[in-house]
Each structure stands twice: as structure tokens, then as C-alpha cells.
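Every protein chain of the complex appears in place save one, which is left out.
All chains are identified by letter, namely A and B, in their written order; residue positions are counted from 1 within each chain.
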Amino acid sequence: MVVTREEVKHLGWLAKLEMSDAELQRYTAQIEEIISYLNMLNTIPLEQVKPIAMKKKFSELRKDAPENFEDAVLGTRYRKDGFVKGPRMV
Amino acid sequence: MPLYTLEAGQVVEGIKNREFSAEEYISQLLGRIEKVEPKVNAFVTLNKEEGLNRARMLDKKIRDGEQSGPLAGVALSIKDNICTKGMKTTCASKMLESYIPAYDATVIKRLMSAGAIIIGKANLDEFAMGSTTEFSRHGPTRNPWDISRVSGGSSGGSAASVAALECTASLGSDTGGSVRCPASFCSVVGLKPTYGLVSRFGLVSYANSLEQIGPVGRTVSDVVSILNVIAGSDENDHTTINSNKPTYSLQERKGFRAGLVMEFTEGADPGVSKMIYNAADTLEKQGCKCEEVSLPSVQYALASYYTIATAEASSNLARYDNIRYGFDMNPEGYEWNSYFAKARSNFGEEAKRRIIVGSYVLSSGYYGKYYLKAHQVRSLLKHEMETLFKRYDVLIGPTMPILPFKIGERIDDPLKMYLVDIDTVVANLTGMPAISVPAGFADGLPVGLQIMADQFAEQTMLDIAYLFEQAAKVQRSPEL
Partner (left out) sequence: MATTTKIGLEIHCQLTGAKSKLFCRCSSDYRGKAPNANICPICAGLPGTLPLLNQKTVEFAAMITLALGCKFPDDIAFYRKNYFYPDLPKNFQLTQYNAYSITSIGVDGKLEYGNGKDARIRRVQLEEDPGRLVYASGSMDTSVYVLIDYNRAGMPLVEIVTEPDFADPKDVRMFLDKITSIIEHLGVCDTKLEGSVRCDANVSIDGGNKVEIKNISSFADVEKALRYEITRQRTMASREIQVRSETRHWDDARKVTKESRTKEEEQDYRYFPEPDIPMVLLGSEFVSFIRQSMPELPDTRKERFMSKYGLSAHIAQVLIGNKELADFFESTLMIYLSPKEIANWIVTDLMSFVDERQKKEEDKQHLLFAGLKVGPEHIADLARLVDQETINRATAKQILGQIVRTGEMPSALAKKMHASRIDDASVLAQAVQSVFQMEQAAVHDARRNANVANFLLGKVMKITKGTADPKIALEMIQKKLKED
């Protein structure tokens, strides 16, 4: 087996995705199949191949000039005194 | 002939010369939408009032003798993952069901100032992840040529709305074939530009290093008109190429050399490859030289594509935690981990699957095994392509290896679904431009010819696409 149910559960925790037992069951089987397919990458002799990288010059970077963004940015209605309300931290 | 059948150029001329008003044109389109939309389901949001208002303003401008833009009156459907200020942009996801962007994507700004009118936001697979538009919260978009079949994806709404004469043209996004696949399935023209030619600012990211926004139209000429407006560097996107704004034209040019990619024709359904050989014959009759060529690394393309796409997607979709924007779910009282997990469980099946696969390939210790290898494959493929482009102006083959299939046919088999992207992902992995042009029909279903060119060789690619289009004379729109 390439991918275990426990691994998928851990990935769900890392990615903050709540999954029911049935979902976990289904995803494990599907992800097992997908990863087995991706494992093909490990059969290719690639040692000599350098990945392509996009490059930019220092002079092309954004100039340091501040600008105010005038429109409302945040869409949530859960606000207090300008702050955004989030869930509790413990 | 009803106005809604016109090409972009005819619309612009007709309105400018006051043969008909923009308001008449938009009203006719809205009537058409009302009639065919229940069958096609191409739109997520319609922009009726605002669209009519813009049309009236344009008419006034023309009456006042003011200059109108190069796309004045052209009605566009916009894939619903491209941000439109003040107009919902849902990505066909519960996570953004009520999201209204605070800014316009660069392409939207450019199109608007060219006089285009947004008629609505087009359906897609959730966050552009899919090849059928079945993974949409708004239901699947149906293929106008056979509404029991998929429209292709993920820009299914874009291609279907163009084919069904619900708009002049459309904007889609292409990460692994998402413009070309539905263009092929719906028998319209769809173009993926060279990576860096068109700004992605305002395109909701699925896989940043692969995707580009691209036009969909009923003719090569329509696609060119839109590309001319949206192409060019953007200070809001560091990955756009810093060069002068390009302008493309359609020229009668002959004597092209085309490489027919063996791996693509061999892997396709017999009905599809037959049409592609026919297409090659058509091009030869037009004085092109077509030869079979091989692209051996294509066998690794999908593994590379799905590694990179899911890795980037898993990280891109992390921001949807429902705190700053999203659907209505009060955070008070929840422990933060459980709030995030609960809110994020509202992603659809395919998005969740890709998030998990992407998290897997990026896990500690796996980077060198998957992500790095996938990038090396990109390099390998690019090198093979560049070698071929020394001998050929373009590479051709089928856009899709199969014909449009029945809705629901592949939805429960993710890997089988992924495999249909085999011919399109190569252009995304190498950053090279590609276009799908209608090639005819097999068993009454559309087949698309894919033409790929070297980086920034859009002009050559368009010349051949135009040559083929003029020679092949494929039937345009379906009966609905």
C-alpha cells in the first residue's frame, strides 16, 4: 500500500479539512491510485536535468512608493470595532 | 440573420456605423440566453442591467461622435474565476458563494476600456479543477451539440456560451487545457497564450506556474481581437514578460512546416485521430508540409502536471478559511482548528482530493521525489519541444484524445478523468502557446485540432489556425 488511511487523516489535519469516516475511506483509495500513478516520476533518469526557473532583474522589481487602497477589502460581517472576529485560540 | 450570430468584428462595425445599436445587440443576446440557458447552463451570474446600461452609454458615445474602442459593444462571458469588481466571483464554490471582489482583474480593466460589455460570469469546475464542468456548485454545463454530454472543462461555461450564441466571445483560463478542452468539445476556438503574455492579476489561482487566461471565440479572428487587447506586460504581475505590447493580425501565409505528434494521434480514439489525419491533409492541400514527429517525454507529462498542479493548488486554496470573506458562518465559540476544518469541508470533492494529493507530494521528505522531479520533467519536455521547433513551425495533434462523453460517465474515477488531459498539459508545462480549432465531427460530436508553437510565436500559430479554419469550413453553431 502506498498511502495509508492514517496518512490521509494526517494530511487532512495539515490542510484543515474535516472528513467523515466514509470520506476518509473513499479518499484513501482514490489517493492511493493517484499517488501510484505519480510514482512514475521516480522511474525517470533525471539527474542531469536542471529545472527551469523564471528570473527577474533587481531593477524590474516594484518601486517603494506607498499607495492607499480606498475600497473596502474585507467581506465578512463578523466585525468588532474595525477588527475581524476569528474563532477562539484554545 | 439574428444579431447574436455575428462575429466580434461585425458587431463592432455594425454598432459604430449605427446599423444597429449596442442596446439592440445586448437585448437580443439576453433573449437568446433566456431561451437556451435552461438547456446549456453556461452562466453562474448574469449581468443584465449593468450590461444594458453599458450598451446605452456606448450608443450615446457613438451618437455624440466620440471614439469607441476596438471591442465596442462586444459581449463577453467571463469565467467566474476572474475577478470583476462589484460583481460576484464564485469560482463555482461554496467557499466564495457570496464573494464580491474589491478590484478588477487586469484583463477586465483592459477589456472594459476597449469597450467590451460583460454579459455574465461563466460556469466552471470548482476553482477550475476539472475537465468537464461537472464539479460546479451550480450544476454541470451541458454541451450545446448534445446536451446529455459534458461541455469539457474547466472553462465549460465559456466555451458553451460561445457555441450556444449567448455571447460574442469569452475569457477562460487554461491551467492544463481548461480553455482548449471545452473549446474542442464545443467546437469553438480556444487559445492558451505563452506563459507571461497575459496578466494573471485577478485570476483566482489554481496552479500559478502553469496557467494563463485565454480567449474563446467562434472564429480565429475573434480570438485575435481579444488577445490583442489583453496581451502585454502588467506591473501587477511579476511573471508577465517585460516587452512591448504585441499586436497580432491574420495573414494569408503558406508553406508552413507542421509536426504531427505521434504520441497524441496514437493515444486518441480512432474517430478522433481520423479527423486529425484529415486535418493534416487539409493543411497539406494548403501547401503545408506535415510530418509525423515524436515527443517521447509526453508519457511523463501527466504525472508532472498533476504533481505541480495539486501542490500549488493545495497551498493556493489554504486562504479559504472563511475568516475574511466567504459564506456566512459565525466564528464565535469555535476552537480555531475546528472552525477552519469545518468551514473548509465545504470545498467540493475534487478540490478536496487535489488539496490532499498536493499536501502529500509536498510533505517533508517528498519534495525531491515528486515536486522537483515534476519540474525536471518540464525541463525535459521543453527541451524536446524546442528541438522540434527548430525544424517545424508548429506541432499539431488532437486537442482531446476522446469525444465529449456523457455527463456522469467519469465523475467517480478521478484518475481516468485526469488522463483525458494528456494532449493539453504539455503546453502548460512548457509555457508554450497552443490553440484548439474546430476540425469537424466524428459520430456527430466535435473534434478539435490543437496547434502548438514555440514561446511567443503566437503569430505563426494564429496564421496556421486561420489557414486551417478557412480551408476546413467546419459548421459553426448547433441547433438548440
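Following the convention adopted for this analysis, contacts are C-beta pairs under 8 Å (C-beta built on N, C-alpha and C of every residue); 3 or more make two chains touch, one makes a residue touch a chain.
Predicted, not measured: the structure shown is a model, and the values here were computed from it.
Residue-wise, the contact with the chain that is not shown comes from B:R324, picked out of B:K289, B:R324, B:R391 or B:K473.
Residue in contact with the omitted chain (choice from B:R149, B:R200, B:K373 or B:R410): B:R200. Looking at subunit A, the residues touching the absent chain are 10, 13-14, 16, 53-59, 61-69, 73-74, 80-90.
In the full complex, subunit B touches the hidden chain at residues 82-83, 89, 91, 96, 99, 101-103, 105, 200-205, 207-209, 235-239, 311-312, 314-315, 318-319, 321, 323-325, 331-333, 336-337, 340, 359, 362-364, 367-368, 371-372.
By our rule, only the chains that are shown with their structure count from here on.
Those residues of subunit A lying in contact with subunit B across their complex are 3, 7-8, 11-19, 23, 27, 30-31, 33-35, 37-38, 40-42, 44, 46, 49-52, 54, 56, 60-62, 69, 71-78, 84-90.
Within the complex, the subunit B residues that touch subunit A are 98-100, 102-103, 196, 235, 238-239, 242, 300, 302-304, 306-307, 314, 318, 321, 323-326, 328, 330-342, 344-345, 347, 352-353, 355-357, 359-361, 363, 369-370, 372-380, 382, 414-415, 418.
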